[in-house]
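Notes for the one structure printed next.
Left out: one protein chain. Kept in place: all the others.
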Amino acid sequence: MKYLFFAGSLRKGSLNRKFVQNAYDVLKADKDNECELVHLIDYLLPVYNQDIDDTEFPKAAKELAAKVKWADGIVISTPENNGSIAAVTKNTIDWLSRERAPNPWPKKNVLLLGASPGGLGAVLGLWHSKQPLEKLGCYVYPEVMGLPKAHEAFNDDGSLKDKASLERLAKLLNAFAEHVKSKS
Amino acid sequence: MKYLFFAGSLRKGSLNRKFVQNAYDVLKADKDNECELVHLIDYLLPVYNQDIDDTEFPKAAKELAAKVKWADGIVISTPENNGSIAAVTKNTIDWLSRERAPNPWPKKNVLLLGASPGGLGAVLGLWHSKQPLEKLGCYVYPEVMGLPKAHEAFNDDGSLKDKASLERLAKLLNAFAEHVKSKS
Amino acid sequence: MKYLFFAGSLRKGSLNRKFVQNAYDVLKADKDNECELVHLIDYLLPVYNQDIDDTEFPKAAKELAAKVKWADGIVISTPENNGSIAAVTKNTIDWLSRERAPNPWPKKNVLLLGASPGGLGAVLGLWHSKQPLEKLGCYVYPEVMGLPKAHEAFNDDGSLKDKASLERLAKLLNAFAEHVKSKS
Partner (left out) sequence: MKYLFFAGSLRKGSLNRKFVQNAYDVLKADKDNECELVHLIDYLLPVYNQDIDDTEFPKAAKELAAKVKWADGIVISTPENNGSIAAVTKNTIDWLSRERAPNPWPKKNVLLLGASPGGLGAVLGLWHSKQPLEKLGCYVYPEVMGLPKAHEAFNDDGSLKDKASLERLAKLLNAFAEHVKSKS
């Protein structure tokens, strides 16, 4: 199956970028999977403005929408900002939903992860992020995984320090992958 | 009292811009109120990126944060995009929350309005928008007002066509204003 | 496939009971489907109390849990009460989640419908009702259907008056059924 991975963050040193890289490594290890990891900073979009949408749909949104269309499953690791969805995550979802050749979101399988320096592991943000994706017709995988204390969670090479966290992540990804496969 | 008004939209012809203008007109009619209406397009911000935040906090965010600090009450009319908060609304909330001299949001009274061309009047978006504001310590007024079929709701001069809608808006704004006053 | 239907209401004349009966009739028309419609008043449960749970798990919860286990898809029509999930719906979800031989909810496909006399068709209640089901691992179908002005929506025999509403309901149920089938 084909999987697209990205973090809901534009920051170079983003904890969610590290977390989604770990997720990518898990599914990439299965030779049957095609995996692509992208950084939203490479698909930089203005804040959604219908006047821009009406005059010139951004090339970056078109390209990213094509990747979503290509994928069978999409893994997003998104921070919690002020107890809710990250602006860049919402902005990306919204811009891509405006691609009408066709809208890439309906019926896509999405898995939500989240990393945060706090103790609650972005949990409010994760559940808040489900609503726009489901409104667009995505099958958001019911289980999510929040990684608390994420600023202390990674080795210098970006891998997860804690074996139990990595195992939990791998188990979740494998369950998600099995679910995606079962529907294809 | 001092009131700040803005629409959660960058579009020039935005229905929410028209709706919040009607709200402004109601509270402005009371000579005791100081009212300021701003357009977010005049305070254009990039999508939140902590790398920008760390190097150069945007001037537009600083200026808008000062206006929020100034206000006793803030009236936001925000569209629903994909069943949830508009990206520009979330992006504005998040950027302003990063102003630390100090964070302007805690203890601010906020009233949420929403206009949408659909039949449900942005109701999912309005309730989704409460969470980040409350997480920041805002007193979000419990009642909200969604305006359905908003593309047919305004006269050419931008005023609300429907007398009952205008009366409902005025009643809500006056209740909000009384609430704001009672706490000062 | 096997489908279980119930309304999130105890009232005999419940609008949601009528709405879910229409849903039942649609899927029942396919000879390949086994359909069962139950009324929660026939499985009356006390408000969840762990002290009762610890001493004597209610027979009605055990029986209803068995029906959920049996079903491939579950269709719930639930009212909105005070902008959120109906108490009886939440109480039923919670009691059944305490059956541990095993918990019947994980991996169940659920479709949410809602009828309300108001103009918004229970939409806040429907989205609020997703969270506990997804937390339990249900695959809640992303699309929901709210029926506004439901007190005027039914003929004396309980069928939907409005042909467009019935077609929308049938289309949604068939899409749900196809989805359930594709995963089996």
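The letters A, B and C name the chains in turn, as written, and every chain counts its residues from 1.
Just so it is clear, contacts are C-beta pairs under 8 Å (C-beta built on N, C-alpha and C of every residue); 3 or more make two chains touch, one makes a residue touch a chain.
A quick note: this is a predicted structure, and the numbers were derived from the prediction, not measured.
Trainee: So which bits of chain B touch the chain we can't see?
Mentor: Residues of chain B in touch with the missing chain: 127, 130-131, 133-140, 142-143, 182-183.
Trainee: What chain C residues would touch the chain not displayed?
Mentor: So the residues of chain C touching the missing chain come out as 9-12, 14, 41, 44-51, 81-88, 90-91, 93-94, 97, 124, 128, 131-132, 134-136.
Trainee: Can you name the residues of chain A that touch the chain not displayed here?
Mentor: On the side of chain A, residues 83, 119-121, 123-124, 127, 148 touch the unshown chain.
In the analysis below, only the chains that are shown with their structure count from here on.
Trainee: From chain C, which chain is the farthest off, judged by mean CA positions?
Mentor: Using the mean of the C-alpha atoms as each chain's centre, the farthest one from chain C is B.
Trainee: Could you state the distance in Å from the CA-based centre of chain A to that of chain C?
Mentor: 30
Trainee: Considering chain C alone, which of its residues make contact with at least two other chains?
Mentor: Residues 127 of chain C touch two or more partner chains.
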